[in-house]
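The complex appears here minus one protein chain, its other protein chains still in place.
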Amino acid sequence: MVDAKDFASDVRPTWCAGCGNFGIWNALKKALAQTGLAPHDVMLVSGVGCGSKLPDYTTANGVMTLHGRTLAVATGARLANHGLKVICTHGDGDGYGEGGNHFVSAVRRNIGIVDIVQNNRVYGLTKGQYSPTSPHGFVPRTSPQGAIEEAFNPLAVALAAGGTFISRGWSGDLEHLTWLITEALGHRGYALVDVLQPCVTFNRKYSYDWLRPRVYKMQDQVGYDSSDKAAAFAKALEWGERIPIGIIYRTESRPAYEEMVPALEAGPLVKQPLRAKTLPEYEVLKQEYL
Amino acid sequence: MVDAKDFASDVRPTWCAGCGNFGIWNALKKALAQTGLAPHDVMLVSGVGCGSKLPDYTTANGVMTLHGRTLAVATGARLANHGLKVICTHGDGDGYGEGGNHFVSAVRRNIGIVDIVQNNRVYGLTKGQYSPTSPHGFVPRTSPQGAIEEAFNPLAVALAAGGTFISRGWSGDLEHLTWLITEALGHRGYALVDVLQPCVTFNRKYSYDWLRPRVYKMQDQVGYDSSDKAAAFAKALEWGERIPIGIIYRTESRPAYEEMVPALEAGPLVKQPLRAKTLPEYEVLKQEYL
Amino acid sequence: MLVNDMTLKIGGEAGQGVESTGRGFAQALVRGGLYIFGLQDYHSRIRGGHNSYQIRVADHDIYSHDERVHLLLALTKVAIDEHLQEIVPGGGVIYDPALSVDEADLAAQSVKAFPVPLTKIAVDQGSKLMANTAAIGAAAGLTGYDMGVINSVIRDNFGKKGQEIVEANLRVAAAAHGFVKEKYAASFPFKLKKIEAPLRMLISGNQSLALGALLAGCRFVAGYPMTPGSPILEWFAVHSKEYGVVTKHSEDELAAINMVIGAAQMGVRAMTPTSGGGFSLMVEGLGLAGILEVPIVVVNVQRPGPATGLATRHEQGDLLFMLHAAQGEFLRIVLAPGTIEQCFEAGYRAFNLAEKYQSPAIILSDAFLAHSPRALDMDALDLDVPIDRGALLSDEELDGLTERYRRYAVTESGISPRALPGHPNAVYALGSDEHDEYGQICEDVAVRTQQNEKRMRKVEAARSEMKPPQQYGPPDAELTFLTWGSALGPVRMAADILSDQGQSANIVQIMDIWPLPVDKVTSALQGAKKLICVEQNYTGQLATLVRAYTGIEVDGLIRKYDGRPMSPEYILAHLKGVV
Partner (left out) sequence: MLVNDMTLKIGGEAGQGVESTGRGFAQALVRGGLYIFGLQDYHSRIRGGHNSYQIRVADHDIYSHDERVHLLLALTKVAIDEHLQEIVPGGGVIYDPALSVDEADLAAQSVKAFPVPLTKIAVDQGSKLMANTAAIGAAAGLTGYDMGVINSVIRDNFGKKGQEIVEANLRVAAAAHGFVKEKYAASFPFKLKKIEAPLRMLISGNQSLALGALLAGCRFVAGYPMTPGSPILEWFAVHSKEYGVVTKHSEDELAAINMVIGAAQMGVRAMTPTSGGGFSLMVEGLGLAGILEVPIVVVNVQRPGPATGLATRHEQGDLLFMLHAAQGEFLRIVLAPGTIEQCFEAGYRAFNLAEKYQSPAIILSDAFLAHSPRALDMDALDLDVPIDRGALLSDEELDGLTERYRRYAVTESGISPRALPGHPNAVYALGSDEHDEYGQICEDVAVRTQQNEKRMRKVEAARSEMKPPQQYGPPDAELTFLTWGSALGPVRMAADILSDQGQSANIVQIMDIWPLPVDKVTSALQGAKKLICVEQNYTGQLATLVRAYTGIEVDGLIRKYDGRPMSPEYILAHLKGVV
């Protein structure tokens, strides 16, 4: 049996002590082990940022790509080899800022990727600029005027874009987050796991102490129907004194993108030979030009 | 008095006969005239595509930018000179495909731009590929498998992203579209006018005959409260036998982005001198390095 | 009377079927054993404007169009206004008398007027939509061309519309043919005659490039539509189900190249076609492939810039851009084919080189090459292309791995044996930061130096494998043309004309652009008595490149930057100015 420890690598994370990324990392390792996946069954794709260094600290296949391009690389990887479980781990700047267009497209496309967004509501690695999810009025060192825009709401946008698994996790609750990730791993299409992740260095406001009393679990909400879009939209907009975590919306009715691609019916693309047919069968292509 | 004709230029549009862009062009000219704007008061910004050629046929200031970058250029233009009315006219590929990240950001930013999207649900100028708003199953000449993704829903996404004026127009109803654009011109922040625009050459499905019987006007819906987000979300999702047009959601409670920028309190940036202060007042900057 | 040596041109509005008519006639000529070279010219608009399709035909292989037109099929009056000057004395124009053309204008140019009631014939024998078929029939009648092959093309092209439509078109063609043959054929000296010959294909650069890539095992193509690169994406989309290729029209070009990187890292041969503007958006991704050492293929089918420029037209303005795109330094392979055959070759070689050197490979094509069909012998494209996957570790080799896998093992050649993700013995993560041999992020001076040098050693390794320039013509010629890309065709035709005139010229064409095989280029150029560079840009980019690396300065530069392709006449006319 694979154990969570099998997913740790020799490299010590460079995250600040107390960083919420530790919680996400631990939950991911546990969830992978619980799901029975081995390191070689997994492809971790990240971008650039504090959180995006996760694959460097993890024993699993991985690619740390460019800032913002995480989902694009992951989509190509998934289509080339859907035999591997493709999981993205990247920051809110990477996922919703620089990578905003890929985010909306991945949701809409319902590509079979688990997308864990380490949402600390700030740019960590570049030292504290505001991010798309920073609230209006957030004043980073670098911008004394503060953020003028309203915060980006990933859950609501994912819902509007046709998402099929939309959830929020919280890095301060290992057990819940582990469970949430296992659920996401079981989803057939694109699964968003937006994680509340304290950045103890640059975003003092969303600290553990601020978040812990506010979060509450959707699974405890009797009567909540996670397949009801209108209800999900209301929940997605909820923020402040009470912050819902867990699965906001889920439907298994839509096939994943890769299930609909004819060329993938014969199995993962990379396992197929370079040529799908014999050479003479390609000769007929020349007939098109007679 | 300015007349709609004053906004026409000598250049004959190169659009196909029957193209829905004619309706949008005429409505825009009428709306501008009705609003009392003169050609030099207006800055039209577009991208690349059939619809994006509109500024070439119009007498007004204009910039036809790159495919997808319409809103970014327009945002810079607006911040540099909010004395001009900045209006974008661009296709669905430009606005929601290549320009997807700028779309979500402009909505969230609530920058004072009227954004008219010529939504023909196809790539016109590049000859008929599917666009983000093409429905699942749309089969263009170039892609016999058809579109696998679900269509992008601009109204729902704009709502989720915090939009303050979200509307749909229809190029087959000049009067209604003219009215809608005047309303958008009166809005203080970002105003989305997504227009159903038949492409008679590459998208035969969404023809005038298909659309005309389906569209109905929101202003005729007694009891509809366009400031109710939940109701708006439901309306935004409505598509098929009945297609709502008009204002889906509107709030005037949020200031436009440019209203919150300190440097713009003194008036349009371009009207201010290159240096905000006298030379000696800049000398104090050197003190920071002592 | 001149047989099988002429140019036909069809001109009309966008939406009138200029391209399909031109292609149909060209097809008929090829089926009749003739060689043709087709040139398309169209505006960036869907309807209206003026388009044309020009067919140079001969009984021997030809490499480009030229500027003389012998027969114009004018679907509009504008077509005559636009092209009358191009028609040789004694040449003619077929048009519908409804166009109200003044025959005197034609006569003033010694051009013959051949009014033919095309629409009327079409309406009488079939329907109004068949006027173009009438034009084809008329052209056949005038030139004396075989109606059997014309009819075979009509049957094939209208076949899927049903037997009735086919029959009607055949009637229309026959009627127009009969009308013209009787009335005008005797007065037109340029004739076309079917000859016995093996089967030939009528194929363009984009098509042969796609074919080469498919045969190389390309199984993943992502792209965002952009003229003139997108036909390659569309070609794959059309063939995707049959040949098991995943094609993806992505949200933008940033996504396209990054998807391709993801697919290639998994081990699939993957490609993205685009044009310069789309390539601009792929620049960062190119560097990602460079540092990750992931083999990808990017096709840039050039069009005139800057920015949107002239979307449907031709230029070779991106050469130096390809060589230096993206921050930092890393190997990229750049192949610039100049013929349809070379497009095919580049299509498969790019994959082999990319995988061998674990680097991005760029195929730099251009609109002229992409869109212009030429007649090719069937065996000109040998589908049994070599496949070299480079240092790719097999499952068996990985099974035997005993130590931790080092994705970026430092080797003498700079190439590190590659394991595809998924094997339990080779679990590794790689990244866009500088990294150590295992792929772990690492900022050490020694590691940086080692890895940087390892990557850059691949440049020299690849350089030594790059092919020498292609050379054409007598080695001791008075004049040497240096050229690249599709300019080669017109240059070859110009050199032939010069040699017909008793002058001697040879040609050095550089297809393997980067890493520039400096020694091979130097030795190819060293003997040149007078070196003239011909390229389609303003600044003379190839000449600059050659000077930078070989020190050889050209004696003259023939440039063209108006968005239209070179022609032999243009080259000869400008030769006077530069020598």
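Per-chain numbering from 1; labels A, B and C assigned in written order.
To be clear about the criterion, contacts are C-beta pairs under 8 Å (C-beta built on N, C-alpha and C of every residue); 3 or more make two chains touch, one makes a residue touch a chain.
Note that the structure is a prediction, hence the values are computed from the model and not measured.
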Listed residues A:F7, A:W25, A:Y57 or A:Y130, member touching the removed chain: A:Y130
Residue among C:R47, C:K241, C:R406 or C:R448 that touches the chain left out of view: C:R448
Omitted-chain contact residue, chosen from C:E397, C:E434 or C:D496: C:E434
Contact set of subunit A toward the excluded chain (per top definition): 14-17, 48, 50, 64, 66-68, 97-98, 100, 123-127, 129-130, 132, 141-145, 201-202
For subunit C, residues in touch with the removed chain: 43-44, 254, 275-277, 279-281, 283-284, 287-288, 290-292, 302-311, 313, 315, 317-318, 320-321, 323-330, 431-434, 443, 445, 448-449, 452-453, 456, 537-539, 544-545, 547-549, 551, 553, 561-564
Where the unshown chain meets subunit B, residue by residue: 11, 38-41, 43-45, 48, 53, 55-56, 58-66, 69, 72-81, 83-84, 101-102, 104-105, 261-264, 266, 269-270, 272-277, 279, 282-283, 285-286, 289-290
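In this section, only the chains that are shown with their structure count from here on.
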Higher-contact pair (C-beta pairs counted), B-C versus A-C: A-C
Separation of mean Cα positions, subunit B and subunit A [Å, integer]: 31
Centre-of-Cα separation between subunit C and subunit B, whole angstrom: 37
Length of the line joining the C-alpha centres of subunit A and subunit C, rounded to whole Å: 41
Two or more partner chains touched - positions in subunit C: 240-241, 251-252
Sites on subunit B at which at least two other chains make contact: 100, 132, 145
